[in-house]
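I have a structure here, written as structure tokens, and I will follow up with some questions on it.
Of the protein chains in this complex, all but one are displayed in their positions.
After this line comes chain A, so read on.
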Amino acid sequence: MSTRAVWEEEPTVAGRLGKPVVLTLIALAVAFPLYVVVVTSLSSTKAVTRAGGLVVVPRELTVAAYVQLLSGGVVTRALLISVLITAIGTAFSLGVTVLAAYGLSRPGSLFHRPLLFVVLLTFLFGPGIIPSYLLVNSLGLIDHYASLILPAAVSAFNLIVMRSFFMGIPAELIDSGRIDGAGEFAILRRIVLPLSKAVVAVVGLFYAVGYWNAFFNALLYINDNNKWPLQMVLRTYIVQQQPLPTGAGGVVTGAGLGLAPAPGLAIKMAIVVIAIVPVLLVYPFIQRHFTKGVIIGAVKG
């Protein structure tokens, strides 16, 4: 908590009253929809009927909707697919990005400028939807999970963020490694990476959030709805409001656990919550790092 500077005037009454009101409204605009969705997902049939739809005041909370969704069926499968795509995709993207960022971090090395140019040029134009689709199609990747990873595996932005961080590592450290006879791979692993945990974490989380949220690639490349990731399920049953297929609630209805079957609305809202939770889990890490300036530093150049 810092205090007002001596030369600053007293805050006006309007400022003193207005600011908290505005800030509260902003925070509510973000938090309230999330709150309603979570409460509804945890509500019983009775509570939903009584509220006439979405539930604002929590009454009769139950986890029946989650038990139903997570005990097999469409959502369980989609969740698994999304988790696997995110994990494998992030590892792959992070791997190639770290390597290339280090490989491009030494101006004056062979082909440094043309290779950097190839990466930077991707900022200016994209290949377009139709040619990309035709390529993925001709590679035989339609309905293949690789189509959700490979076409979007490299983000030039993430690569440049990481590269500028690597370039800030003092040359003396790298030279000392070389004097000790280490090759470039050993220098990257033993000297550069241990110093770059923060930027690797942030870039990794950016990739992970990207894979988790990706919807358009699946819309283009995955026709088989047994292979849909979670975002496609969310789009079909929530945004387009198609009825959940029988068995979407899974084979177990929760009856075995002494739970009454969950109302349809609670099940829908539980799908929304399941899509949000992973983002909320990694969010504190992202925030901690980028407020420390990893990203801001890169933005400033």
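As a working rule, a residue touches a chain if its C-beta (ideal position, glycine included) is under 8 Å from a C-beta of that chain, and two chains touch if they have at least 3 such contacts; residues count from 1.
Operating definition for what follows: contacts and distances are computed from a predicted model.
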Considering only the chain that is not displayed, what protein name does its UniProt record carry among "Nucleoside phosphorylase", "NitT/TauT family transport system ATP-binding protein", "Carbohydrate ABC transporter membrane protein 1 (CUT1 family)" or "Sarcosine oxidase subunit alpha family protein"? "Carbohydrate ABC transporter membrane protein 1 (CUT1 family)"
Which of these touches the unseen chain: A:42, A:100 or A:202? A:100
The one residue from A:79, A:202 or A:234 touching the chain left out of view is A:234
Residue-wise, where is chain A in contact with the chain that is not depicted? 1-5, 7-9, 15, 19, 22-23, 26-27, 29-31, 33-34, 36-37, 51-54, 56, 95-97, 99-100, 102-104, 106-111, 115-116, 118-120, 122-135, 137-138, 150-154, 156-157, 159-160, 163-164, 167-168, 170-171, 183-185, 188, 209, 212-216, 219-220, 231, 234-235, 238-240, 269, 272, 275-276, 279-280, 283, 286-287, 290-291, 295-296, 298-301
